[in-house]
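Yeah, one chain of the complex is gone here, protein chain that is, but the others are all in their spots.
This part shows subunit A:
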Amino acid sequence: MGDYPSRSENATAGDLAATSSRGQGAGYGTSPSSFNEPPLGGGGALPKKARFSIETGFRALSTASGAMVLVIIVAIAVFLISKAAPALSANNANFFTELKWFPNEADPSFGIAALAFGTVLSSIIALIVAVPIALSIALFLSHYAPRRLATPLGFVIDLLAAVPSVVFGLWGRDVFQQPVRDFSLWLNEYFSWIPLFGGDGPFGQSILLGGLVLAIMVLPIVTSLSREVFQQTPGMNEEAALALGATRWEMIRTAVVPYGKPGVIAAVMLGLGRALGETIALALTLSIAFNISFNLIENGGNSIAANIANSFGEANATGRGALIASGLVLFAITLVVNMTARAIIYRRREFRDSAA
């Protein structure tokens, strides 16, 4: 490097920083703040780096803001546990197996079993209904529709993802309930030999209604995420499949779906996370019941989040603690689901970068 007389250790350090960070392209400048103090001689004319400067302060400020996210996540766990603990120790029943929810009595007994069951069941119904349809729409937007139709339709889907959940809940209760009740009656008449559709009514405000409303809410999210994944399929792969004589569906099956699989799984998991935590739509559409029943069409159903919204008003101190404890369980469930989804995406990103 004798050709560059002014080149000091600083420059080398900067270069290394720029090239050693993998997968960081144009957006990355070298960061002068990570420079060591210049040695005497080459960079001696430069001012000495101050120990405390605006630079250090700004750097510390932004680092603290970044760390704030971790602080908040930890704080959520800590504060929920601290408020849930007194109620849990006052509980006379096993918190994980008890069905009933009587935390406001003088002799509190409550458990999360029925609530957790309802949460999982409604989310599963939502995913079973929403995922095939969402993936179809995503494929339609990315590979079937002409561009003139796909762009505005994708825009509309993105807008629907922004509609507040309380609106879907209101719609589910005021409008969608009647068709679902008719459908439930029909199912009950012809399929009551299947335990899922048995029972003597009343029908309508059932876990089926809640699950379907959730499905409609999850649909735009899963669609827009998986559409992005499908659009990222390398054109080379698609063209290679088509050139070998594949029909369009065979091209999608052999080139698009395998490539997008991790992304689609992650999108579904994120949709699941959204469905598990959904509060108001379920609070408006379910009629409250504290039992574990696989009957989909009879009035009933409950979920952790909906129960919090419904019971919060008349809760005393123990009742609030009990609700916070159930929220803690919900937090743990969604944290696991989200971390799994993100881990899948991250593995894929690593793979893509190193392959590129």
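Heads up, the rule we're going with is that a residue touches a chain if its C-beta (ideal position, glycine included) is under 8 Å from a C-beta of that chain, and two chains touch if they have at least 3 such contacts; residues count from 1.
The definition used in the following text is that contacts and distances are computed from a predicted model.
Peer 1: Would you mind picking the UniProt name of the chain not drawn here, from "Response regulator", "Phosphate transport system permease protein PstA", "Amino acid adenylation domain-containing protein" or "Heme NO-binding protein"?
Peer 2: "Phosphate transport system permease protein PstA"
Peer 1: For the full complex, which residue in A:N91, A:T279, A:N299 or A:T318 touches the chain that was left out?
Peer 2: Selected residue, touching the omitted chain: A:T279.
Peer 1: Tell me which of A:P103, A:G118 or A:G169 is the one touching the absent chain.
Peer 2: Going through A:P103, A:G118 or A:G169 one by one, A:G169 is the residue touching the chain not shown.
Peer 1: Just one of A:A114, A:L139 or A:L286 touches the chain that is missing; which is it?
Peer 2: In the full complex, the listed residue that touches the missing chain is A:L139.
Peer 1: I need the residue numbers on subunit A that touch the omitted chain, in ascending order.
Peer 2: With respect to the unshown chain, the touching residues of subunit A are 21, 25-33, 53-55, 58-59, 61-70, 72-73, 75-76, 79-80, 82-83, 132-134, 136-137, 139-140, 144, 155, 158-160, 162-171, 173-176, 186, 190, 216, 219, 247-250, 252, 270, 273-274, 276-280, 283-284, 305, 308-309, 312, 320, 323-324, 327, 330-331, 334-335, 337-339, 341-342, 345-346.
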